[in-house]
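Note that this complex is displayed minus one protein chain, with the remaining chains in position.
Letters A and B mark the chains as written, and numbering starts fresh at 1 in each.
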Amino acid sequence: MKGLGARALKEWLPPAALFVVAVVGWQQAVNVFDIQRFLLPRPTAIFASWHEQWGELWSAGWYTFQEALWGFAVGCGAGIAVALVLARWRPLGTALMPYAIAANAVPIIAFAPIANAWFGIDQGSKIAIAAVLCFFPVMINVLRGLTSVHPSSLELMRSYAAGNFAVFRKVRVPNSLPYLFSSLKVASVLAMIGAIVGEYFGGALTSLGIQIKSAAALFNFETAWAAIIVACILGIAFYLAVSLAEKLAMRIYPARGAQ
Amino acid sequence: MAPAAPRQRPAWAAALARRLAVTAAVLGGLWGLWEGYRWLWSTEGWTRPFVVDYLTMPHIHEMFQRLLEPSRSEGPLLIGLLLKSAAFTAREALAGFALGALIGFTIGVVLHHSLFLQRGLLPFIVASQTVPILAIAPMVVIWLGGKGLPVWVPVAVIAAYLTFFPVTINTLRGLGSADPRALELMRSYAASPWKVLWKVKVPASLPYVFTALKVSATASVVGAIIGELPSGIQDGLGGAILNFNQYYSLEPASLWATNIVAAALGIAFFGAVVGAEKLVVRRAPEHVG
Partner (left out) sequence: MTHEHAAAAVHIAGVSKVFGKGGTHALDDIELEFQPGEFISLIGPSGCGKSTLLRVIGDLLEPSEGLVRIGGKTAHQARLDRDYGMVFQDPVLYDWRTVARNIGLPLEMMGWDRRRRAERVQAMIELVELGGFADHHPWQLSGGMQQRVAIARAFAFEPALLLMDEPFGALDEMTRERMNIELLRIWGASGSTVVFVTHSIAEAVFLSTRVVVMSPRPGRVAGIVPVDLPYPRVFETREDSRFFELVTAVRELLRGGAPAPVGVEA
């Protein structure tokens, strides 16, 4: 137990220390440099605003988070499914891979207003945007993981006269797990961003994006920043949850280099 | 086995022809999917997941047609306008990309050399990407705009913000991927850390860095557009998107046409990085089995 405690301390002390330094520094800098409050209010002011509007902010956060969560589920699920199909029918996969990569290079931001036109301004359109943002990175990475199997492994399977399905189950899928999880981490952050960007183009009053937008429009910057921080916390929590899932699922893999 | 090809045609021409045929097939397939979906949904009158009509799903040829029409009742063609906007946005994106890549790489190098900073800063760097940049953008624009800088500078900063993260992460991983035996050799030469960095670690990190740059190419364009949106900048693609979004019910094809140009810009950036990668990095391809 002692070793565990020491290790946890070593990992968490530096960021915690830097965090404290940053917050104190922020407070001082605003005072010393007299930064206008709409750019960077004092941490204390933000905290006060937070305290006041606790309920509203967190319910808006939850509203937006649900969009991100559903978008994540749909986008990643579709990405995995398509990757499996493309890995199974290789000619299709090799033909489409460059297009998937190109599609990933399209700035999805342009899709947001169209999603609103399709699905209206309630949650559905934000889920769609988040899903599209998640789909491509996951699909590309999982496909890569399924197909970058060492030729010797495949030769071994050939010597067992293994059918395609067996090769998939026993070799390709386990091989792709590290790739899957690193793309899921990326997707978790993208989902939240996608949901908020979608809301900016038109969303319910009870959404985080609109809260930020309307607070800023009313020059209520402490609230705007408080809402932004809520968005960050939710994004970080999502990312950490996926990281935890990764650690649990990948226990049986050899330790990789520093993440 | 295919019959022997005529000896006159060189191998690369055959490969190119095949590549073009595949491209045509895929694009044709996508066009068919779009038009087919549209036709099916509108004849059957299905409304899930969304209603299909001229507003939600214009014909693809209409989108391209719109490009070749004037943007207003008289005046320059839409495509001319959009290309100018794209160039404006591209400038911001390029500046942001360069800035972000440089910063990302530098941070990566610094973190590689200091375990304390790595442990301390990395969580925040990761967390920084969860900040909805769209919300911060107006503040950045006002802050930097107030300093008398031209209006595209804050947008470039925002683009850099989205660009630096993948570069940092991958630089860190790439520097650490250097062959231990190569490092041992350097030790035997009593090489300084600076020399080791530039002669062994940085070359080893290049494949990783280029992977990140490919992601960043797209991110810089996205960042530039996002930066323009709340900033009231009219000259770029962001402004065009907002503009045509407003008039969507009157002229849906214009927004789609804008999307086509935006997509082309993103892909062009991406393609440029891929081209640069081919020149700079020559390594064994991944196993594809």
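In the analysis below, a residue touches a chain if its C-beta (ideal position, glycine included) is under 8 Å from a C-beta of that chain, and two chains touch if they have at least 3 such contacts.
None of the values given here were measured: they were computed from a predicted structure.
> Checking the contacts here: which visible chains does the omitted one touch?
Taking every chain of the complex into account, the missing one touches A.
> Based on the whole complex, identify which of A:K10, A:R90 or A:H150 touches the chain you can't see.
A:H150
> Have a look at A:P43, A:G77 or A:P174 and name the one touching the chain we're not showing.
With A:P43, A:G77 or A:P174 as choices, the missing chain is touched by A:P174.
> In the complete complex, the non-displayed chain touches which residues of chain A?
Counting over the whole complex, chain A touches the hidden chain at residues 150, 152-153, 155-156, 158-162, 166, 170-171, 174, 177, 252-254.
One rule holds for everything that comes next: only the chains that are shown with their structure count from here on.
> Residues of chain B touching chain A in their complex?
Chain B residues touching chain A: 22, 25-26, 49-50, 55-56, 116-124, 126-127, 129-136, 138-139, 142-143, 172-173, 176-177, 214, 217-218, 221-222, 225-226, 229-230, 237, 241, 245, 248, 252, 255-256, 258-259, 262-263, 265-267, 269-270, 286-289.
> Could you list, by residue number, the parts of chain A that touch chain B in their complex?
Against chain B, chain A makes touches at 10-11, 14-15, 17-19, 22, 38-40, 95-96, 99, 101-102, 104-111, 113-114, 117-119, 124, 144, 147-151, 153-154, 189, 192-193, 196-197, 200-201, 209, 212-213, 216, 224, 227-228, 231-232, 234-236, 239, 257-258.
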